[in-house]
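Just passing along the structure, written as structure tokens.
For this view, one protein chain was removed and the others were kept in their places.
== chain A ==
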Amino acid sequence: MAGEDIHVPSSSSASSHRLPTVSASQALQTLHVQGSRAVSTGLAPLDKALAPHGLPGRSVSGGYMRGKVTEIFGPPGVGKTAFGIQAAANALRDGHRAVWVDAACAPLAAQRVHDVLLAVTVAPEAPETPETPETIEVPRPLDERHNHFHHYTAPTLAHLLALFVHRPSAFPPPNTGLIVIDSLSTLFDNAYPRNADNRGARNKSEQARWAAGRKFAVMNELIVTLTRVAALHDIALLVTCQTITRMRGGSRALLVPAISGAEWENGISTRVVLFRDWAAQKARFAGILKTNGVTLADEGGVGEVVPFSIDSVRLGAMNIAAVDITTPTISTEARPLKRQFAEMDDEEGHEGLNGPDSDELYGWIEDDEVAAEGLVVVETSMAPDVDTAESRATPAAESQSQSQSHSQMNDSVDPRRVTRPKTF
């Protein structure tokens, strides 16, 4: 947390290391212009699922929330970068600037971004997102959007830390709506190899023990800084991560995000997993594991599922853009099943296995903390949470002519969700 106010070479202005104070009436005001609070994912169902719970009877646009950190993880080739590019294109379309930080993995293909930008111009989408006054007019010229796309390459973790912990004066650029850090986990893997040798309980010097603990200290420092940058500058911060395996029960190797730890997960307000399944040849799925600080699924579960596909435009170009949605009904079909699986896993009493990872530790904490600072405008009140937990479950149950047992399970899930805020 420190370090920054002491001696930043190009020191940020005196006020910028404080979070802005928001009075209650201001907060209410902001609530009314919620439209600009999110960067669209390009998938309407996903936007809706990620939307914060606003005032009753008021629809709020969703997506990657500004002021929050969102993590997307998934196996290689599943479309993590495509999500980032789509988000960047949407931010640019809305007239914001977008910052892209390439971590070491695969450099961003400029052509691909270009094609996505073109596609967004050609088909200005999402009429349902309430637009802010300045974005109602025609899509911005391509050149302008090109100039609003900032690209940095961070070959090592030190570069990334220097960029965020000791922010240069020009960073983030004014009016930035989105920062994407692509493949952040690669930097950590390179800087701190996962080595079994480290774990050996042999006698180490004090220094060695200190150095071994630095990985998590640096990780915590980074996530704290990222959340701060996001909150201070009202930026949607999107981080993509690779996966590692973790053995769970016998020979079951599970894909889990490469970066984990209680602090890290606390700092991440929304977490989405991308994966693939048999269901349809070209379909991929985005599972929402955590949204706006509320954990929806445990390790191994996929939470609420939204299918998508990554379209390739002809012309031999690599427009991996225009993330189309397959029929939206599918998402409601798929949802209850996964919810049950995740919940059942939990209810069977495996919490011991999950250990400190289970969602008791995080989830509510973050909301509270942020609320205490008077920063968060909307989604902190518990009542809407309860509201939507129910509303999320009910349409699914209704829409489905499924067996009784299913809806019962859904019911049995709900009380748990509802009571949790009280117990906290």
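Just so it is clear, contacts are C-beta pairs under 8 Å (C-beta built on N, C-alpha and C of every residue); 3 or more make two chains touch, one makes a residue touch a chain; residues count from 1.
Keep this in mind: contacts and distances are computed from a predicted model.
Asks: Name the absent chain by its UniProt protein name; which of "DNA repair protein-like protein RAD57", "Vacuolar protein-sorting-associated protein 36", "Acyl carrier protein" or "DNA-directed RNA polymerases I and III subunit RPAC1" is it?
Replies: The record names the chain that does not appear here as "DNA repair protein-like protein RAD57".
Asks: For the full complex, which residue in A:Ser40, A:Thr70, A:Gln86 or A:Gln242 touches the chain that was left out?
Replies: Touches the omitted chain: A:Gln242.
Asks: By the contact definition given up top, give the residues of chain A that touch the hidden chain.
Replies: Listed in rising order, the touching residues are 2-3, 6-7, 9, 75-78, 81, 99-100, 104-114, 117, 146-159, 161-163, 165-166, 168, 170-171, 173, 185-186, 189-191, 193-197, 207-208, 210-211, 214, 217-218, 221-222, 242-245, 248-256, 258, 273, 275-282, 285, 287, 300-302, 305, 307, 310, 312, 316-318, 320, 329-330, 333-334, 337-338, 340-341, 344-345, 348, 350, 400-403, 406.
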